[in-house]
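Of the protein chains in this complex, all but one are displayed in their positions.
Chain nomenclature is as follows: A, B, C and D, assigned in order of appearance, with residue numbering initiated at 1 for each chain independently.
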Amino acid sequence: MEKPLNYSYYPGCSLHASAGEYDLSTRELFKALNIQLTEIPDWFCCGATPAHNVDELLSLSLCAKNLELADQIEGDVAVACAACFSRLKTAQHVLGESAVKRKQVEKALDAPLKLDGNVKHLLEILAKDFGLERLAAAVNKPLTGLKVACYYGCLLTRPTDVPNLDCVEAPTIMEKVIEAVGATTVPWTHRMECCGANFTLSRPGVVIQLTGAVLDSAKAAGADCIMVGCPLCHGNLDIRQKEIEGVYNVQYGLPVFYLTQLVGLSVGLGSDKLGMDAMIVNPTPLLREKNLL
Amino acid sequence: MTQPIDTSIYAAITEAIQAEAHRILAEGEVTAIVGYAAARRKGSAQPIIITDAADSVKLIFTPACVNNLAVYLTKAKKDIPKNGKIGIVVKGCDLKALSGLMGESQLKREELYLIGVPCAGVLASTVCPDQELTGDSIAPKCTECDAHLPTGCDFVPAETLVTPELERKYAVEIARLEALTPAERWVYWKEQFAKCIKCYACRQVCPFCFCEQCLCDRNKPQMVDTTPRPAGNTAWHIVRAMHLAGRCAGCAECERVCPMDIPLNLLNRKMAKELKELYNHEAGFEVLDKGPLNMFTEKDDQSFIK
Amino acid sequence: MQPTKQNTFEPKIIAFVCTWCTYAGADLAGTSRMQYPSNVRVLKFPCTGRIDPVFILKAFQQGADGVLVSGCHPGDCHYIAGNFHARRRFAVFRKLLEFVGVDLNRLQFSWVSAAEGGKWVEVVTDLTEKVRSMGPMTEFKELAMEEQWSGAINTPELQEAYNSI
Amino acid sequence: MSRIGVFICHCGENISRTVDVERVAAEVGKMPGVSFSTDYKYMCSDPGQNLLKNAIQEQKLTHIVVAACSPRMHEKTFRKAVEAAGLNPYLCEMANIREHCSWVHENKEEATVKATEIVGMMVERVKKNRVLPTITVPVTKRSLVIGGGIAGIQAALDIADCGHEVVLVEREPSIGGHMAQLSETFPTLDCSQCIMTPKMVDVANHPKIKLYTYSEIELVEGYIGNFQVTIKKKARSVDEDRCTGCGVCMTKCPQKKIPNKFDQNIGMRTAIYVPFPQAVPNTPVIDRDNCTWYKTGKCGVCQKVCGPGAVDFEQQDQLVVEPVGAIVVATGFDLYTIDEKPKGSPIKGYGEFGHGKIPDVIDGMTFERLASASGPTGGKILRPSDGKEPKQIVFIQCIGSRAREKGISYCSKVCCMYTAKHTMLYHHKVHDGQAYVFFMDARTPGKSYDEFWRRSIEEEEAVYIRGMVSRLYQKGDKIVVMGSDIAVGVQVEIEADMVVLATAIQPQKGAELLAQKLGISYDKYNFYSEAHAKLRPVECATAGIYLAGACQGPKDIPETVSQASAAAAKVMTLFSKDQLEREPIVARVKESGCVGCFACKKVCAYGAVEEKEIRDRQGNLIKTVAFVNPGVCAGCGTCQATCPSKSVELDGYTDEQVIAMIEAL
Partner (left out) sequence: MWPPKKGNHSGLPLPLRPHMQKQITQQNLNILLDSLIKEGIRVVAPHMNGGTPLYEPLTCSADMNTGQLPRRSAKEAFFPVCEDIMTYEKEGQKVTVTDIDPVRFPETVLVGVRPCDAAAIPVLDAVFSWDYKDEFFLERRRKTTIIGLACTTADDACFCTAVGLSPAETKGSDLFLTPLVGGGYVCETYSDKGEQLITNHKELFSDTGGAKTLPLAQPETGKIDLKKVKAWLDEHFEDPLWDGIATRCVGCGACAFVCPACHCFDIVDEGTEKAGTRRKNWDACGFWKFTHHASGHNPRDGQPKRYRNRIMHKFKYYDDKFGQTLCSGCGRCVRVCPVGIDIKAIIDTILNSEC
């Protein structure tokens, strides 16, 4: 019997709100894989996209404090949201490089920094810590025949030297994970392009254009669905899909899954445990067609 | 509060050392073994060098086995016959010193047979050797030990250690001193250094003071006053700490042997703390090509330079 | 100059400098006829890499009130990397001095290039004025006068000390 | 007992205006050890120097202090004068009372006191000065040049023309290097081979040049003036003495489909081959990995057809030792290969560009071969995938260069110019084609360079788009180039037939291994480091080794040739004397105190510290100590400050001298 893996879990605000299904499917999947997740007590916002644009010290301090809280729990920090992941990694990187900023943050927090903990995205945990072989062995219902477009978006691998999740511009980690559970991946051109992110509220036109190009590319590559690891990308691709179809007068019908939903499906979790009902583009017809429900 | 420390495994370690020593001497794998033996006073131990397998029964390991035996392997100190491999009994802290010596070309790993000792701690120099090992009687260095179990040895008795978390005595004392004003610290060290009689026990037991001719013994030029007056003493201890910066492995022998109870290891720990902060250097079991003060990076801190 | 000068404390500043950058920078200050306090005495070395921490200690013991160590900017070392080695050495040594109670305001490090005559003047002037305001460096001087009790002989001061008990 | 003479200079009024020189002379005269003290108007003048010389003889002076200007000004002058009077020049010191005293202080009293103290310090210092004999090192007047590209060829020819023997070592079967691969050269569009091959032939015919091709440096021992270089001559399988270069073997060789590296693998060659027709020497090499004889033990056609019987399948690698006095390193560059990440290197690839997957995405050197009249397409620009002429071509600059995120932050310097050249060559050959260039900015500092670049836009109709490309992908038989035009602020997509990547210049693979053999330093990219970026740009920190060309950093041809000639000039300077003389300010090890921790060796930037074994009369090893090679030591003294026991000492700056000065205060 292998020693169970332990992580402190930083869900981030989205997972407690619009991306509840990501949270649910993450917890269920990890439970099924016997990976221990302990939610960091009293965690709070990482600062997300606005903080670092307004006040760097604040954004670093928020992350540093969360990391300090995470230090109470044994194991590395597991992060689901690509934006939270990016912020925490950036804070570690910046504070590791600059003694001056470290001192400022220490002063702000009035505590010595604990930056040693490893911050890991779920992908990394599945692919590296848990391991692709073990993952493949855990599959009860292989996703055979499902053609998945893996969408990385901007933040999972960028910038260079910060997340160190995979190759910055030509990563393969998502493909590896989903292929390990039996799905087929499609090569496509827009897997690293921006979806428009949180311009979705302030400049929806930009988002419609950018997300539209992503959907176009996935459709053209013959994908059945898109897999993401970021609540913001998910929001744009899933919620805006109908609107974009209207604007450009096209039909995509591409369900947008969180990686934990698809992997969860493969290990035999029911759609209720994966929050499939929360998805705007209904995945049921596709999953029925592929005999996955 | 006195916290008892479990040293029950030391008896088993002693047996294991004796057996291994007997084997390697009898099989000719080594020509001599440096270890610990019981001494006349109750509970006390002393270094011993054995060359005969029959003498292996003399070897012991107890909380009184305080010495860092690495000192017996450096050339300026002792000439153990160098006609074969030498076995040596090492605690984790001692092994760090050996690693440092290897990095400084003083020893070669292949010429040594390392008998590692899982060690929960040894006694402080201030207590009698027959005392029980407790949170109070333990040597201060052991409260900060991160090397209870030596690795990379040729032989380590398979015993499991229980090491309680103790208050880090040096860290506490350094923090106390750092909080003082420079003038207050000067007064503190002045009193400490005034006691020094220049017996050089600190130097002689230090594994890293392997110079054949100490800078401080030279008189052309006289870099450091040799007389045991406050001025010369202060200079000596500053120079000593500087020469050990980045090299000291933390065995605290200097402090243990000081007949005047000068807290010399505080200086070494302070230097270690700075080197950790500045260059992320820590003494360990790894043999380093270059010590932190024999190398540099272009990005080194220079906030203190105008 | 003002006659009051002799009553005020004039610090003794010793500067250890490398020949290629800071010494040349000080020369430039001279050829540019810049003015600075006359308290500094310059010791020339080929490179800051040659400067042994013991020299700083010795300087204080010999009565320096302030010490300056100055060399080439990083990357400018005439000897490739001597100043990088010196930078580490002194980063550590100053921490040691601080820990034994030396006020680091008396010990200045700087990079002064051969083109920075002005910076040399600034560094020397600042240090001189800073040390002047701090007063004499008494620690090492007093230490030099002290004896182990057994070696002490009756001096008027000692006698006075006894009398005051 | 020392008899010190002190000479205080007035420097006209430069010193005496603010320093009471008579008083200084009087005060100094009272200092212990000083037997003569005087002042004089101009010490550096002839009468001043004569005063000094006479005093040395009349007063029997043993040490001299001249208090005057900065030693940086006149130290040499006075040391020479002292030497002329029969004293060792290093027994003379200067006290700087002008730049460091009279010129920077106005108060005469203060300046006088300071001057007296400065002189006092130097008096104490000079007492501890020792007689230092000038160091002489014999010089072997032969030179090694490593690398037979344009840099190595130029350096070798310059040195050989001066009458000194040169050993030229080239790794490939022929000299010529990258320049021989180029089609035309900017900014004049000369045919590269036309200007290169005559020089190659000159090398082959030069009586003073000993050429080793298909050879590598195995080992370098010794130091300036006295290197012993072991060269490995790889087995060519063809006897160079017998071969006439007729080429029959190559026409008969049955293995004809081996990608030719010289043609960037788009052209083919045989197993017995010369890389290109103008190769020097024109002696073929058998590629043993691809030769049927070596693979199966059968064939041997080349041997059968060779009239002179030059083919020798049994030939072995040979080691040759050459004694030389100087080494010119001219190993050149490699191109950044974007689809692979060099092992152990921090440099990353560009997976997103599909290089290696999309056949019509090529690098600049491949374009050179396509454009070269002697190249695999005879100078026609044709797509590797289908041999069609590309009508839309996109050039992308700064691939790898200035891309910190890929691990390279430097500019490769030549890409702007060669891309401009490529657009011209393309336009000349494909008249109806359109070239686009994605660029960050155009860097064209060089004679006639900017005009050349303007021409590519204004006359040759290349469209320059300021911005970078994010991704390339194949769409049908087109390549979609996704990029941004930051001048206009839009994303652009171009459907191209061919894409040419201006890949970065990198050091040769294994450059660091050669550097380790030579004992020279290199930067984090493995470019070799010069001794001083500004003032010693062609010398290595290791004495006697010089740099030429792109092995030091990206360079174009004119710059490479200049540096090669400069390196040759340095070598010739070294060879101009039979013995190398140098200032005796070097470190020496006191072996009695040395315990062999080699901290000195670890901090020495020049590799001057060696390990030396001390043995007793019976030959038993007593200890291993450090030894400083005086020919290599630069005299910085970092070793001494590092040595825990002060067993290494820098002459001229000994601890005794320094402490004496401190104690004089």
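Points to keep in mind about this one:
Everything that follows uses one rule, which is that contacts are C-beta pairs under 8 Å (C-beta built on N, C-alpha and C of every residue); 3 or more make two chains touch, one makes a residue touch a chain.
Quantities reported herein were computed from a predicted structural model and do not represent experimental measurements.
Contacts of the undrawn chain with the visible chains, over the full complex, involve B, C, D.
The omitted chain makes contact with just one of the residues B:Glu20, B:Asp94, B:Glu144 or B:Asp225: B:Asp225.
The omitted chain makes contact with just one of the residues B:Asp52, B:Asp146 or B:Asp261: B:Asp261. Shown as candidates are B:Ile49, B:Leu123 or B:Ala245; the residue that touches the absent chain is B:Ile49. What subunit B contributes to its contact with the hidden chain is residues 39-42, 44-49, 67, 71, 77-80, 126, 128, 191-192, 195, 197-201, 203-205, 217, 219, 222, 225-229, 232, 253, 256-257, 259-261.
By the touch criterion stated above, the residues of subunit D touching the omitted chain are 30-32, 124, 127, 592, 660, 663-664. Along subunit C, the points of touch with the absent chain fall at residues 62, 147-155, 158-159, 162-163, 165.
In this section, only the chains that are shown with their structure count from here on.
Distance from per-chain Cα centroids to the pooled protein Cα centroid is smallest for D. As a whole-number value, the distance joining the C-alpha centres of subunit B and subunit D reads 46 Å. Averaged Cα coordinates give subunit B a centre that lies 35 Å from the centre of subunit C.
Among all residues of subunit D, those that touch two or more other chains are 603, 642, 655, 658-659. Contacts with at least two other chains are made by residues 53, 58, 75, 81, 85, 89 of subunit C. Listing the residues of subunit C that touch subunit D in their complex gives 1, 12, 14, 19, 23-24, 26-27, 29-31, 33-36, 38, 41-47, 49-53, 55, 58-59, 62-64, 75, 78-82, 85-86, 89, 121. Taken together, the subunit D residues at the contact with subunit C in this complex read 70-72, 96, 98-101, 103-107, 109-111, 113-114, 117-118, 121, 521, 529, 531-533, 541, 585, 603, 605-606, 634-638, 640-642, 650, 653, 655, 658-659, 661-663, 665.
Note for the complex: subunit D touches subunit A at residues 348-352, 404-406, 470-471, 473, 480, 482.
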